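Of the protein chains in this complex, all but one are displayed in their positions.
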Amino acid sequence: MSGDSKLDKGEYADLLKPLARELSALARWVSETRQRVVLVFEGRDTAGKGGSIDMFARVLNPRQCRVVALPSPNERERTEWYFQRYIEHLPAAGEMVLFDRSWYNRAGVEKVMGYCTDDQVKAFLKATPEFERHLVDDGILLFKYWLCCDQKVQEMRFENRLHNPMKRWKLSPIDIKARTKYDEYTKAREKMLAATHTDFAPWTLVDFNDQQVGRLTLLRDFLDRVPDTDLPLPDIDWPELKGKPAKEHFKVIDPIPKFRLPKEIEKRDLIHNWD
Amino acid sequence: MSGDSKLDKGEYADLLKPLARELSALARWVSETRQRVVLVFEGRDTAGKGGSIDMFARVLNPRQCRVVALPSPNERERTEWYFQRYIEHLPAAGEMVLFDRSWYNRAGVEKVMGYCTDDQVKAFLKATPEFERHLVDDGILLFKYWLCCDQKVQEMRFENRLHNPMKRWKLSPIDIKARTKYDEYTKAREKMLAATHTDFAPWTLVDFNDQQVGRLTLLRDFLDRVPDTDLPLPDIDWPELKGKPAKEHFKVIDPIPKFRLPKEIEKRDLIHNWD
Amino acid sequence: MSGDSKLDKGEYADLLKPLARELSALARWVSETRQRVVLVFEGRDTAGKGGSIDMFARVLNPRQCRVVALPSPNERERTEWYFQRYIEHLPAAGEMVLFDRSWYNRAGVEKVMGYCTDDQVKAFLKATPEFERHLVDDGILLFKYWLCCDQKVQEMRFENRLHNPMKRWKLSPIDIKARTKYDEYTKAREKMLAATHTDFAPWTLVDFNDQQVGRLTLLRDFLDRVPDTDLPLPDIDWPELKGKPAKEHFKVIDPIPKFRLPKEIEKRDLIHNWD
Partner (left out) sequence: MSGDSKLDKGEYADLLKPLARELSALARWVSETRQRVVLVFEGRDTAGKGGSIDMFARVLNPRQCRVVALPSPNERERTEWYFQRYIEHLPAAGEMVLFDRSWYNRAGVEKVMGYCTDDQVKAFLKATPEFERHLVDDGILLFKYWLCCDQKVQEMRFENRLHNPMKRWKLSPIDIKARTKYDEYTKAREKMLAATHTDFAPWTLVDFNDQQVGRLTLLRDFLDRVPDTDLPLPDIDWPELKGKPAKEHFKVIDPIPKFRLPKEIEKRDLIHNWD
C-alpha cells in the first residue's frame, strides 16, 4: 500500500485511531437503538472499495456488520427482478450492511461493457430513486459513496496487480477490458449521478488518488452524518476469580511446536500487558 | 494487540509476509484446481480465533474465502437436524470456508453452559466423526484448529475487552459467565478430542498465549499440510494505453473536501510508486 | 365441499375441464416464452383462497408453479424491510408464483388485528403501488384477486372447520378472533382498494359465496386476460420399443401386500385403457 499515499503507515494509523473509536461507538448505537444501515461502495476499478470496506470491517463485530459482494448473477437470477438478489441482503435491526458494488452495477459495468441493453439502463435509472426512497421511508439509513481516481493512478494500480502475485486475484478479465474505457465509465457515472443523486439518498464522491487519505475522508464524512451516537458503556459486574488461574494441560494431543522465531526474539520474555 | 506478544508489529509483519505470499499462491491453486477447503477455528474465548481468521481474510479474495460466524440458532433452527445450518455453508468448487466456531459448539459452549443435554452431547460426539468422514470422502480438505491459552492470559484479555470501548462488543454475556468455567472447558475439550481426533480429520492444537506467534504457527502448519500448490501466474497481455491518461472531471456533483491532514504532511507531494 | 355450491361435483368437473385445458396451454406458453406470472390471492377468511390455488396447482407442473404461503414473520424478519421476504419468492423466467396471502397482509389482517401501527398501514398503502409498478415495468404479469363472501356464509364455513376434524387445522386462533370483525375487514378492504387498485395492477373481486362457481369465475377471468397463449405441441419422435415389455421382478425385497379391496372389486380385471 506504500507508494500510494502521502502518509506512511504509522501516520495513517495515528490519524485513523480516533475515527475508529468513533465508528466503534456508532456501531454500538446502531445495535442498541436497533438502526439499520446500508453503505454502498461504488467507484473506479482500483479506487479502493475493498480497502475502505476493510477499514470498517476491522473495527466492527462481523455478526453485526455484513459485507455483501455478490458474484455475477447465475442464469436463473438473470431472469429475476433486477433488485431481487440485492434486497435479500438488506439489514435487519441493529445491522450494518456494506455493499461492495451494488445494484448500481447496471448503470456502471453492465452498461459500459454492454452486458445489458440501453432500455434496461433507462429502466434502472428510473426505478432506482423510487426503490431507494422505499428503503429510506422504511427507516433504513442509506449512504452511497463513489470513489474517484485519475486514469494514470488506475493504470499504476492495475500494473501493481499484474506484477504482484498476491494482488493478482484482483485483476479480473473484466478489469482488463475495462482499462481502456475510463471515459465511458465517466460518462456512465455522470448519467447515473444525474438520475440518482436525490435529497433522500444523495451520492458522496471521494477522491481516492491517495487511498489512505481517501479512506480517512470517507470515514470522517460518514461519522459526521450519523450524529449523536454517543451512548455510555454499560457497567458490567466483574468479580475477582477465586483460586489460582489454571494453566492449559493436555491429555489426548499436545499443541504443535511453535513457529521458529529468530533467536534474539525467542529469548525475550513474554509479558502480557496492555496498558 | 501490543502487550500480547514477544513480537512488535514490524517484526510480526516481516515474519508474516512470506507466509502470506504462500497463502496467496495456495488460494490460487484452490481456485484453479477447484478444491474445496474447510477451516474450523475453535478454542478458548479470547484465544484469538477472530484475529487468525482476519489473517487469512486480509490476503484472500472475499468472493473465494467466506467467513461463517453463525449467530445462535433461532427457534425453528433449534428443532432442525443439528448439522443442518452448518452444512448450508460448505464450500463449492474453488472456495475456502472459515468457520468462526462451528458444529463443535455442542461439545463446547453448549455443553459447559448447559444449553443441551448430556445425551445430545453424546449423540454429537458419536455422529461427528462419521459426518466429517463424509465430507473428507467427498474430497473436501478439512482442517480443525483449537486455540489454547492459559487462564491468566484469558483473564487479562477479558479485562482488556471490559475496559477498551472498541473491544467491548467482544465481551458477550456468555463470556462473562464462562470465565469461571475454565476447567470445565478443559474437560469438555479433552472429551471432544478423544471422540473426534481421527485419522481423516485430526485436530491441531496451537498455543495462543502469544497471539502473533500463535497465528504464525497456525498458518505455517496449514501451508505445510497443503503441499504442491505452486502454479505459475498466467501471462496476461498488457498493451500500452493509447493517448494521454484521463483525469477525473465532474459535472453533477464534486468530491467532498479532503480529510484535513497535519500541515507538514499536506505539503508533501503524492508520488505513486510501488517499487 | 358439497353443500357449498349450486353445482354437484360432476357438473363442476365438466365445466372445469375445458378451462383446465386452457390453463395447461397457458402454462406451456409461460414456459416457452419465458414469462413471469404472479397471482395474488387475498380475501375473506374461508372465502376459498386455498381451494382456488389448488385448482391451479392440480393442473400445473409443480416445478413451474410455486405456491408461496409464508408463515408469520420471525423476530428478525419483523425488523426487515416489509416487502423483503415476499420479494425473495418472485418468479424467474417461465415460472408462475401463487401467493396464498401476500404483502397485503399489512392492509388486512395486520391492520384489523392491530399487529401494526396506523402509520405502517399508511406507509404500506403509499409504497405498494410503486412497488407493484416496478414489477410490472420489469415485465412481470401481475394479477390480484380478492375473494368475497357474506358473513353468514363465512360463519357456516367456520363452523364446518370447527366440527370437521379434517378441517380443524384451517381454524387458526386468528380466525377465531377475526370472525367478529367482518365489518372492520370490509372497511380495511375498501381503503386498500382505494389506494392500490391501479391501471397497471388492478384488483379483481370475485364472489365466492358459491365456491365452485367462484373458482370457475376466477379462472375464466384469468384465462381471458392472458390471450394468445396457443402454441402447437412440439412433435416428439416416438419409436416402437423393441422386444417384449419387461415385468417388475424383485430380488432384495418384494412389494407389500395390496390394500384389501371389497371382494366384488377385487375380482375385476384391471384393463389399462385411457381412451
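Going in written order, the chains are labelled A, B and C, and every chain counts its residues from 1.
In this text, contacts are C-beta pairs under 8 Å (C-beta built on N, C-alpha and C of every residue); 3 or more make two chains touch, one makes a residue touch a chain.
Nothing here was measured: the structure is a model prediction, and the numbers come from that model.
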item	value
Full-complex contact with the absent chain, from B:12, B:41, B:82 or B:222	B:82
Sole contact to the chain not displayed, among C:84, C:120 or C:160	C:160
Chain not shown, touching residues in subunit A	74-76
Missing-partner contacts on subunit C, residue numbers	2-7, 11, 15, 20-21, 24-25, 27-28, 31, 50, 54, 58-64, 67, 69, 71, 100, 148-156, 159-160, 162, 164-166, 168-171, 176, 179-180, 182-183, 186, 190, 193-194, 197, 203-207, 209-210, 213, 216-217, 220-221, 233, 236, 238, 241-242, 245-259, 261, 265-266, 268-275
Touch residues of subunit B, complete complex, unshown partner	34, 36, 76-77, 79-84, 87-88, 90-94, 123, 126-127, 130-131, 134-135, 137-138, 140
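Just so it is clear, only the chains that are shown with their structure count from here on.
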item	value
C-alpha-based rotation, subunit A on subunit B, 0 to 180 degrees, nearest 5	180
Nearest-to-centre chain - CA centroid comparison	A
Distance between the centres, which are taken as Cα means, of subunit C and subunit A, whole angstrom	43
Where subunit B and subunit C are represented by their mean Cα positions, the distance between them in whole Å	47
Per-residue overlap in subunit C, given as positions that touch at least 2 other chains	76
